[in-house]
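The structure under discussion is supplied below as structure tokens; questions concerning it will follow.
For this view, one protein chain was removed and the others were kept in their places.
Then we have subunit A:
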């Protein structure tokens, strides 16, 4: 760092990463210079976490190359990255809960090993904790599982900044303040500024725009796997950031006509923190906001309120379409037919005995309606592509007589054609009186809804209706501080 021309600590050139048909990174070039704090903002799926994984060595880009300190690295991986002083604080906490803080330090710093490592590890982590969070009050011989979520996050951050031989040069902070209160967040941001002033580098990802604006020296905006803007942070305002994150007038063509639902009866209601949730008969209600801010939990609550774990209801009142197919969608050992019919077996049984003919008839009908591409419905569900599996899950829910359908971001991995077909079915069914509660991470889909609730930190913070449902409005309320 004493040279005349500064070379980048890590430089990624034209990186491309794709997961199946989804392009997570579409030619990203990013250089991190010593002594700068780069803020990265963008909507869900913009590619923030992917670029982080590329830089910390966890993910090898399918195209493009990585160089460090002016030298091009053919084999870049987590080990190489760590040896060069790249550290990462993960969004999902990554400490071992059954080990103490000291033991976790030992795991991160391999060369602390040998006789007396506990003493050395304690010194390393306590010094770092004292520096980042003065007066933290965390005893380093407690196991991580006993710590509160905020304390765990503090340990994780201190761990990334700790120095035991290899000094940290580039620290990646992915939503580091999400579980810290304002005071602790300020302490951490202060330390980040001192660290950067002393010549270190930081990549800082946060959905709290204020933090980014006050801490970062440069801010890049990502969208659809690309960097769409890259300016010094003094040239940005909260407003301009929100604006450049969103796409203007996209999906407007798909807008549904505003329908008058003022007289329709309320069919679902849920009072929680924030605004109350209500959905009327025949309404398509969207749940928006950044991923993981309580939308799925809301759907689960709505579902649990209408179903019983002990007795089957004669008339199902809600149906659910899973987004996480593996977790709560498909039954992997079963055929397509059985996977389809499990939701509506109540209609297909006579005194508890399944009417196989009626089951087959209904499944064949839906196979045609939603175009499930298979030769034989007796084939196993896993023989289908992801998109077609998702169609089966749609058919499962839509073929019930439930007046309310809950959808948990169900279009992941579904191709464009199918999406349009499903949108059309939803439109028809809503017109005939069915209510849809639709959580989606895709703006285009949210804009198809009659009314949208925006979630932040587990609560509904805004309700948008009709023409107010725009990407800009949703982004503005999703990012805390933008409205303040």
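Keep in mind that, in the parts below, a residue touches a chain if its C-beta (ideal position, glycine included) is under 8 Å from a C-beta of that chain, and two chains touch if they have at least 3 such contacts; residues count from 1.
Just so it is clear, contacts and distances are computed from a predicted model.
The complex includes a chain that is not drawn, and of the options "NADH-quinone oxidoreductase subunit N", "ABC transporter permease", "Methionine biosynthesis protein" or "Cbb3-type cytochrome c oxidase subunit" the UniProt name matching it is "ABC transporter permease".
From the options A:236, A:320, A:455 or A:479, the residue with contact to the chain not on display is A:320. Of the listed residues A:308, A:375 or A:432, the one in contact with the hidden chain in the full complex is A:308. The chain that is not drawn here is touched, among residues A:107, A:333 or A:468, by A:333. Interface note for the absent chain: among A:354, A:378 or A:468, the touching residue is A:354. Residues of subunit A in contact with the chain left out of this view: 303, 307-313, 316, 318-320, 322, 327-334, 338, 342-343, 345-346, 349, 352-354, 396, 400.
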